[in-house]
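First the structure, in the form of C-alpha coordinates, and then the observations on it.
Note that one protein chain is taken out, while the other chains of the complex remain in position.
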Amino acid sequence: MNQRRSVLVGVGVPVLFVISLMTWGVIQNNGQAGQTSVNNQFGEVSLSVDANADFELVSLDGETISIEDFRGSIVVVDFWSSWCAPCKAEGPVLAKTYDKWKNRGVEFIGIAIWDSKEPVEEFIELNKINYVNGIDPDGRIFVDFGVSGIPEKFFVTPEGQIVRKIIGPNTSKTLDDILTDMTDAVLGIGDAQ
Amino acid sequence: MIATHTFPYRVRVTVLVLFTIMSAIVTEACVREEDISLEQRAYQLSGELMCPVCDGQTIDGSNAQIAVDMRLKVTNLLQEGNTNAEILDYFSDRYGEEILAAPTGKGFNMLAWIFPALIVTAALGIALYTIKHMKSSVLNNEPKSSSTGNISIKHTDLSEYLDRVDKDLGIKKDSTIQAKQEKEDEEEN
Partner (left out) sequence: MADLGAMALLLGLVVSCYAAAASVLGEKMRIAELIVSARRSIYMTALCAAVASGTLIFAFAENDFSIEYVANHSNTLMDRAFVWVAFYAGNEGSLLYILLILTVISSISIWVAPTRLERSMPWTIAILAVIQLFYFAVLTLSASPFELMENVPEDGRGINPLLTHPGMFSHPPLLMGGLIAITVPFAFVSGALIAGNFGDDWVDVARVSAIIAWGVLGIGMLLGAWWAYTILGWGGYWAWDPIENVALMPWLVLTAFIHSIMVQKRRGMFRMWNVALLNIAFVLAQLGMFINRGGPVVSVHSFAASTLGMIFLSFMLASLVFAFALFLWRMPALKSDRNMESFMSREASFLVNNFLFLSVMAITLWGVLFPLFSDFARDVSVTVSAPYFDRANGPVLLGIVMMMGVGPLLPWRKASARSLKQWFIWPTAALLLIITFLVIAGIQRPVAIFAFGVVGFVAASILEEWWRGSYARHRNGDNWALAWWRLVNGNRPRHGGYIVHISILMIGLGIIGTNFYQQRTDGAISLGESLVIDNYRIQYIDRGDDSRPDRVAQWAEISIYKIEPSDYAYEFDLALSQGSNGFTLEDSTRRKNDKLIDTIKPWHGFYLDFNMASVRSGIRSTFIEDLYVIPRDFLNDGRVSLAVSINPLAWWLWASGPLFIIGTMIALWPQPAVETRPAKKNTKQSPAES
(Lines give C-alpha, C1' and ligand atoms only; values in the text may rest on other atoms or scores of the structure.)
Protein backbone atom coordinates (compact mmCIF):
# COMPACT_ATOMS: atom_id res chain seq x y z
CA MET A 1 0.00 0.00 0.00
CA ASN A 2 1.42 3.27 -1.13
CA GLN A 3 -0.65 5.36 1.22
CA ARG A 4 0.35 3.16 4.11
CA ARG A 5 4.00 3.59 3.40
CA SER A 6 3.76 7.36 3.17
CA VAL A 7 1.91 7.51 6.50
CA LEU A 8 4.48 5.18 8.03
CA VAL A 9 7.33 7.38 6.89
CA GLY A 10 5.62 10.75 7.27
CA VAL A 11 4.51 10.09 10.81
CA GLY A 12 7.07 7.52 11.86
CA VAL A 13 10.17 9.59 11.24
CA PRO A 14 9.20 12.63 13.30
CA VAL A 15 7.82 10.39 16.02
CA LEU A 16 11.05 8.44 16.14
CA PHE A 17 12.95 11.68 16.48
CA VAL A 18 10.75 12.82 19.37
CA ILE A 19 10.97 9.48 21.15
CA SER A 20 14.73 9.18 20.86
CA LEU A 21 15.19 12.71 22.17
CA MET A 22 13.02 11.95 25.16
CA THR A 23 14.73 8.68 25.88
CA TRP A 24 18.06 10.41 25.71
CA GLY A 25 16.74 13.09 28.05
CA VAL A 26 15.51 10.61 30.60
CA ILE A 27 18.78 8.70 30.53
CA GLN A 28 20.71 11.96 30.93
CA ASN A 29 18.49 12.70 33.89
CA ASN A 30 17.49 16.05 32.46
CA GLY A 31 14.70 17.94 34.09
CA GLN A 32 15.52 17.02 37.64
CA ALA A 33 15.03 19.92 39.97
CA GLY A 34 17.37 22.58 38.65
CA GLN A 35 19.76 24.87 40.40
CA THR A 36 18.91 26.42 43.73
CA SER A 37 20.30 29.56 45.28
CA VAL A 38 22.42 27.46 47.64
CA ASN A 39 25.23 25.44 46.06
CA ASN A 40 25.71 22.31 48.08
CA GLN A 41 27.90 20.58 45.53
CA PHE A 42 31.51 21.52 45.02
CA GLY A 43 32.57 21.98 41.44
CA GLU A 44 34.35 24.11 38.89
CA VAL A 45 32.32 25.81 36.20
CA SER A 46 33.17 27.97 33.24
CA LEU A 47 33.73 31.65 33.86
CA SER A 48 30.59 33.72 33.92
CA VAL A 49 32.30 37.03 33.63
CA ASP A 50 34.85 38.87 31.55
CA ALA A 51 38.40 38.17 32.76
CA ASN A 52 39.04 41.89 33.31
CA ALA A 53 35.89 42.53 35.31
CA ASP A 54 36.07 44.47 38.51
CA PHE A 55 33.74 45.88 41.13
CA GLU A 56 33.47 48.56 43.74
CA LEU A 57 32.56 47.10 47.08
CA VAL A 58 31.94 49.11 50.20
CA SER A 59 33.55 47.10 52.98
CA LEU A 60 32.09 46.76 56.44
CA ASP A 61 34.59 49.42 57.56
CA GLY A 62 33.23 51.81 54.97
CA GLU A 63 36.18 51.69 52.57
CA THR A 64 35.62 51.26 48.88
CA ILE A 65 37.63 48.34 47.55
CA SER A 66 38.08 46.64 44.21
CA ILE A 67 40.19 43.88 42.69
CA GLU A 68 42.43 46.56 41.21
CA ASP A 69 43.54 47.47 44.76
CA PHE A 70 45.12 44.05 45.14
CA ARG A 71 47.16 44.07 41.95
CA GLY A 72 50.19 41.86 42.54
CA SER A 73 48.38 39.40 44.74
CA ILE A 74 46.38 36.37 43.88
CA VAL A 75 42.80 37.28 44.86
CA VAL A 76 39.99 35.01 45.91
CA VAL A 77 36.58 36.69 45.62
CA ASP A 78 34.00 34.81 47.66
CA PHE A 79 30.26 35.38 47.38
CA TRP A 80 28.50 34.08 50.48
CA SER A 81 25.65 34.54 52.96
CA SER A 82 25.59 34.18 56.69
CA TRP A 83 22.45 32.03 56.55
CA CYS A 84 23.55 29.52 53.95
CA ALA A 85 24.46 26.07 55.27
CA PRO A 86 27.45 25.29 53.05
CA CYS A 87 28.77 28.81 53.72
CA LYS A 88 28.55 28.11 57.43
CA ALA A 89 30.47 24.90 56.97
CA GLU A 90 33.04 26.70 54.88
CA GLY A 91 33.52 29.67 57.25
CA PRO A 92 36.28 28.23 59.46
CA VAL A 93 38.01 26.69 56.43
CA LEU A 94 38.21 30.04 54.70
CA ALA A 95 39.47 31.80 57.82
CA LYS A 96 42.23 29.22 58.36
CA THR A 97 43.24 29.05 54.71
CA TYR A 98 43.50 32.82 54.50
CA ASP A 99 45.72 32.98 57.59
CA LYS A 100 47.91 30.31 56.05
CA TRP A 101 48.24 31.98 52.63
CA LYS A 102 48.13 35.71 53.42
CA ASN A 103 51.91 35.94 53.69
CA ARG A 104 52.38 34.19 50.38
CA GLY A 105 50.78 36.82 48.22
CA VAL A 106 47.15 35.74 48.44
CA GLU A 107 44.26 38.04 49.33
CA PHE A 108 40.63 37.19 50.02
CA ILE A 109 37.63 39.41 49.51
CA GLY A 110 34.29 38.32 50.93
CA ILE A 111 31.09 39.67 49.40
CA ALA A 112 27.96 38.88 51.36
CA ILE A 113 24.78 38.85 49.33
CA TRP A 114 21.11 38.60 50.29
CA ASP A 115 22.20 39.51 53.79
CA SER A 116 22.29 42.30 56.35
CA LYS A 117 24.95 43.84 58.54
CA GLU A 118 24.44 42.23 61.96
CA PRO A 119 24.42 38.56 60.96
CA VAL A 120 27.38 39.18 58.65
CA GLU A 121 29.41 40.74 61.44
CA GLU A 122 28.40 37.97 63.80
CA PHE A 123 29.49 35.39 61.28
CA ILE A 124 32.87 37.06 60.78
CA GLU A 125 33.47 37.26 64.50
CA LEU A 126 32.39 33.69 65.10
CA ASN A 127 34.73 32.30 62.47
CA LYS A 128 37.59 34.73 63.25
CA ILE A 129 37.75 35.88 59.64
CA ASN A 130 40.57 38.35 59.04
CA TYR A 131 40.07 39.29 55.41
CA VAL A 132 38.03 42.17 54.14
CA ASN A 133 34.30 41.74 53.73
CA GLY A 134 31.48 43.83 52.40
CA ILE A 135 27.82 43.55 51.58
CA ASP A 136 26.35 43.79 48.10
CA PRO A 137 22.87 44.81 49.12
CA ASP A 138 21.05 44.99 45.82
CA GLY A 139 22.95 42.66 43.53
CA ARG A 140 24.91 45.26 41.62
CA ILE A 141 28.08 43.23 41.93
CA PHE A 142 26.95 39.63 41.91
CA VAL A 143 24.66 39.98 38.91
CA ASP A 144 27.58 41.60 37.12
CA PHE A 145 29.64 38.53 37.94
CA GLY A 146 26.96 36.10 36.87
CA VAL A 147 26.55 34.66 40.34
CA SER A 148 23.38 32.66 40.82
CA GLY A 149 23.98 30.92 44.13
CA ILE A 150 26.17 30.81 47.19
CA PRO A 151 28.93 30.06 47.82
CA GLU A 152 30.67 30.95 44.57
CA LYS A 153 34.30 31.96 44.24
CA PHE A 154 36.38 33.66 41.59
CA PHE A 155 40.14 33.34 41.45
CA VAL A 156 42.15 36.27 40.15
CA THR A 157 45.78 36.32 39.04
CA PRO A 158 48.20 39.00 40.27
CA GLU A 159 47.67 40.70 36.90
CA GLY A 160 43.99 41.13 37.71
CA GLN A 161 42.80 38.43 35.35
CA ILE A 162 39.87 36.35 36.59
CA VAL A 163 40.75 32.78 35.68
CA ARG A 164 38.61 30.29 37.57
CA LYS A 165 35.17 29.98 39.07
CA ILE A 166 34.39 27.46 41.80
CA ILE A 167 30.92 26.84 43.17
CA GLY A 168 29.92 25.04 46.34
CA PRO A 169 31.77 24.63 49.63
CA ASN A 170 35.53 24.11 49.65
CA THR A 171 37.61 22.07 52.02
CA SER A 172 41.10 23.13 53.11
CA LYS A 173 42.44 20.72 50.56
CA THR A 174 40.54 21.99 47.54
CA LEU A 175 41.46 25.57 48.34
CA ASP A 176 45.09 24.68 49.00
CA ASP A 177 45.26 22.81 45.70
CA ILE A 178 43.93 25.70 43.68
CA LEU A 179 46.08 28.28 45.43
CA THR A 180 49.16 26.08 45.04
CA ASP A 181 48.46 25.76 41.34
CA MET A 182 48.06 29.48 40.98
CA THR A 183 51.19 30.43 42.95
CA ASP A 184 53.14 27.85 40.99
CA ALA A 185 51.93 29.46 37.78
CA VAL A 186 53.01 32.86 39.03
CA LEU A 187 56.43 31.51 39.89
CA GLY A 188 56.62 29.62 36.64
CA ILE A 189 56.68 26.20 38.26
CA GLY A 190 54.70 23.19 37.09
CA ASP A 191 52.25 23.00 34.25
CA ALA A 192 49.42 25.08 35.67
CA GLN A 193 48.20 28.20 33.92
CA MET B 1 -23.78 28.99 -12.08
CA ILE B 2 -23.91 32.60 -11.15
CA ALA B 3 -21.55 34.63 -13.23
CA THR B 4 -18.72 36.24 -11.34
CA HIS B 5 -17.35 39.65 -12.15
CA THR B 6 -13.75 40.68 -12.72
CA PHE B 7 -12.54 39.11 -9.51
CA PRO B 8 -14.36 36.35 -7.69
CA TYR B 9 -15.77 37.31 -4.33
CA ARG B 10 -13.48 35.09 -2.39
CA VAL B 11 -10.40 36.55 -4.02
CA ARG B 12 -11.49 40.03 -3.10
CA VAL B 13 -12.19 39.04 0.49
CA THR B 14 -8.87 37.24 0.79
CA VAL B 15 -6.98 40.22 -0.56
CA LEU B 16 -8.78 42.55 1.82
CA VAL B 17 -8.09 40.39 4.83
CA LEU B 18 -4.46 39.83 3.90
CA PHE B 19 -3.99 43.53 3.35
CA THR B 20 -5.40 44.34 6.78
CA ILE B 21 -3.19 41.75 8.47
CA MET B 22 -0.08 42.96 6.68
CA SER B 23 -0.69 46.59 7.50
CA ALA B 24 -1.36 45.70 11.12
CA ILE B 25 1.89 43.79 11.40
CA VAL B 26 3.87 46.50 9.65
CA THR B 27 2.50 49.22 11.90
CA GLU B 28 3.13 47.11 14.98
CA ALA B 29 6.71 46.47 13.93
CA CYS B 30 7.23 50.20 13.54
CA VAL B 31 6.72 50.83 17.25
CA ARG B 32 10.24 51.64 18.33
CA GLU B 33 11.49 50.73 21.75
CA GLU B 34 12.44 54.36 22.40
CA ASP B 35 8.77 55.23 22.35
CA ILE B 36 7.98 52.99 25.29
CA SER B 37 8.61 54.16 28.82
CA LEU B 38 11.63 52.70 30.58
CA GLU B 39 9.40 51.16 33.20
CA GLN B 40 7.32 49.28 30.66
CA ARG B 41 10.49 48.15 28.91
CA ALA B 42 11.80 46.86 32.21
CA TYR B 43 8.65 44.76 32.65
CA GLN B 44 8.92 43.55 29.10
CA LEU B 45 12.55 42.51 29.58
CA SER B 46 11.80 40.86 32.92
CA GLY B 47 9.44 38.60 31.04
CA GLU B 48 12.24 37.66 28.65
CA LEU B 49 14.70 36.59 31.34
CA MET B 50 14.50 33.40 33.36
CA CYS B 51 15.18 33.28 37.05
CA PRO B 52 18.32 31.10 37.32
CA VAL B 53 17.27 29.35 40.51
CA CYS B 54 13.54 28.87 40.04
CA ASP B 55 12.53 26.16 37.59
CA GLY B 56 10.64 27.53 34.67
CA GLN B 57 9.85 31.01 35.96
CA THR B 58 10.88 34.35 34.55
CA ILE B 59 12.33 36.97 36.88
CA ASP B 60 9.11 38.87 36.33
CA GLY B 61 7.09 36.05 37.81
CA SER B 62 9.39 35.09 40.63
CA ASN B 63 9.69 36.43 44.13
CA ALA B 64 13.10 34.87 44.70
CA GLN B 65 15.72 37.30 45.93
CA ILE B 66 17.89 36.86 42.87
CA ALA B 67 14.92 37.74 40.66
CA VAL B 68 14.40 40.94 42.63
CA ASP B 69 18.07 41.82 42.19
CA MET B 70 18.05 41.00 38.51
CA ARG B 71 14.99 43.16 37.94
CA LEU B 72 16.85 46.00 39.60
CA LYS B 73 19.82 45.35 37.33
CA VAL B 74 17.56 45.52 34.30
CA THR B 75 16.26 48.89 35.45
CA ASN B 76 19.79 50.17 36.06
CA LEU B 77 20.98 49.02 32.66
CA LEU B 78 18.00 50.70 31.01
CA GLN B 79 18.73 53.93 32.82
CA GLU B 80 22.29 53.76 31.55
CA GLY B 81 20.81 53.83 28.06
CA ASN B 82 21.26 50.24 26.92
CA THR B 83 19.03 48.81 24.23
CA ASN B 84 16.89 45.77 24.88
CA ALA B 85 19.21 43.60 22.81
CA GLU B 86 22.26 44.79 24.75
CA ILE B 87 20.59 43.97 28.02
CA LEU B 88 19.64 40.48 26.92
CA ASP B 89 23.24 39.97 25.77
CA TYR B 90 24.52 41.22 29.09
CA PHE B 91 22.59 38.52 30.90
CA SER B 92 23.28 35.69 28.48
CA ASP B 93 27.02 36.48 28.64
CA ARG B 94 26.90 35.96 32.38
CA TYR B 95 24.27 33.32 32.95
CA GLY B 96 24.39 31.42 29.70
CA GLU B 97 21.84 31.20 26.93
CA GLU B 98 19.37 29.45 29.17
CA ILE B 99 18.71 32.73 30.98
CA LEU B 100 16.80 33.90 27.89
CA ALA B 101 13.16 32.89 28.02
CA ALA B 102 13.09 32.39 24.26
CA PRO B 103 15.96 31.21 22.07
CA THR B 104 17.71 33.86 20.00
CA GLY B 105 17.02 33.84 16.30
CA LYS B 106 20.67 33.21 15.49
CA GLY B 107 22.63 30.16 14.40
CA PHE B 108 21.38 26.85 15.66
CA ASN B 109 18.57 28.55 17.56
CA MET B 110 17.12 29.75 14.29
CA LEU B 111 15.73 26.22 14.02
CA ALA B 112 13.45 26.95 16.94
CA TRP B 113 11.84 29.76 14.98
CA ILE B 114 11.90 28.28 11.50
CA PHE B 115 10.08 25.13 12.47
CA PRO B 116 6.76 26.74 13.44
CA ALA B 117 6.59 28.46 10.06
CA LEU B 118 7.38 25.17 8.33
CA ILE B 119 4.79 23.34 10.40
CA VAL B 120 2.01 25.78 9.55
CA THR B 121 2.94 25.87 5.88
CA ALA B 122 3.11 22.10 5.69
CA ALA B 123 -0.15 21.69 7.60
CA LEU B 124 -2.03 24.07 5.34
CA GLY B 125 -0.42 22.49 2.32
CA ILE B 126 -1.48 19.00 3.38
CA ALA B 127 -4.98 20.23 4.22
CA LEU B 128 -5.47 21.85 0.83
CA TYR B 129 -3.94 18.89 -0.95
CA THR B 130 -6.23 16.52 0.93
CA ILE B 131 -9.31 18.54 0.07
CA LYS B 132 -8.28 18.59 -3.56
CA HIS B 133 -7.55 14.90 -3.48
CA MET B 134 -10.88 14.15 -1.83
CA LYS B 135 -12.62 16.25 -4.43
CA SER B 136 -11.20 14.34 -7.33
CA SER B 137 -11.03 10.79 -6.01
CA VAL B 138 -13.29 8.29 -7.67
CA LEU B 139 -14.93 6.77 -4.65
CA ASN B 140 -17.99 8.90 -5.13
CA ASN B 141 -21.07 6.81 -5.72
CA GLU B 142 -23.57 9.60 -5.68
CA PRO B 143 -25.15 10.25 -9.03
CA LYS B 144 -23.31 13.08 -10.66
CA SER B 145 -26.07 14.47 -12.78
CA SER B 146 -26.10 18.06 -13.78
CA SER B 147 -29.01 18.73 -11.48
CA THR B 148 -27.04 17.86 -8.36
CA GLY B 149 -25.00 21.00 -8.65
CA ASN B 150 -28.01 23.20 -9.00
CA ILE B 151 -29.75 21.74 -6.03
CA SER B 152 -26.76 22.08 -3.83
CA ILE B 153 -26.45 25.71 -4.75
CA LYS B 154 -30.05 26.41 -4.15
CA HIS B 155 -29.92 24.42 -0.97
CA THR B 156 -27.48 26.85 0.52
CA ASP B 157 -29.50 29.91 -0.30
CA LEU B 158 -30.87 31.81 2.59
CA SER B 159 -34.51 31.18 1.77
CA GLU B 160 -33.89 27.49 1.71
CA TYR B 161 -32.12 27.70 5.01
CA LEU B 162 -35.07 29.48 6.55
CA ASP B 163 -37.41 26.89 5.17
CA ARG B 164 -35.32 24.30 6.84
CA VAL B 165 -35.59 26.20 10.08
CA ASP B 166 -39.32 26.15 9.71
CA LYS B 167 -39.21 22.49 9.09
CA ASP B 168 -37.06 21.84 12.13
CA LEU B 169 -39.66 23.72 14.08
CA GLY B 170 -42.43 21.61 12.76
CA ILE B 171 -44.09 24.60 11.13
CA LYS B 172 -44.81 23.06 7.80
CA LYS B 173 -47.01 25.58 6.13
CA ASP B 174 -46.23 24.55 2.66
CA SER B 175 -46.32 21.01 1.54
CA THR B 176 -44.05 21.74 -1.40
CA ILE B 177 -41.35 22.96 0.94
CA GLN B 178 -41.73 19.84 2.92
CA ALA B 179 -41.43 17.72 -0.15
CA LYS B 180 -38.37 19.60 -1.28
CA GLN B 181 -36.97 19.30 2.19
CA GLU B 182 -37.29 15.59 2.28
CA LYS B 183 -35.65 15.35 -1.05
CA GLU B 184 -32.78 17.39 0.26
CA ASP B 185 -32.42 15.29 3.34
CA GLU B 186 -32.06 12.34 1.09
CA GLU B 187 -29.39 14.19 -0.79
CA GLU B 188 -27.60 15.26 2.27
CA ASN B 189 -27.22 11.93 3.87
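Per-chain residue numbering starts at 1, and chain names A and B are given in the order in which the chains are listed.
Here, a residue touches a chain if its C-beta (ideal position, glycine included) is under 8 Å from a C-beta of that chain, and two chains touch if they have at least 3 such contacts.
Since this is a predicted model, take the numbers as computed values, not measurements.
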| item | value |
| --- | --- |
| Interface with the unshown chain - residue positions in subunit A | 1, 3-4, 7-8, 11-12, 15, 18-19, 21-26, 28, 30-34 |
| Residues of subunit B (touch criterion as defined above) contacting the omitted chain | 2, 4, 8-10, 13, 20-21, 23-25, 27-28, 37-40, 43, 47-48, 50, 54-58, 60-63, 68, 78-79, 96-103, 108-109, 111-113, 115-116, 119-120, 123-124, 126-128, 130-131, 134-137, 139-142, 149, 152-158, 161-162, 165-166, 168-169, 171, 188-189 |
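One rule holds in what follows: only the chains that are shown with their structure count from here on.
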| item | value |
| --- | --- |
| CA centroid of subunit A to CA centroid of subunit B, Å | 45 |
| Residue numbers on subunit B that touch subunit A, as the complex places them | 52-53, 55, 64-66, 68-70, 72-73, 76, 93-96 |
| Complex contact set, residues of subunit A against subunit B | 33-37, 48-50, 114, 138-140, 142-146, 148-149 |
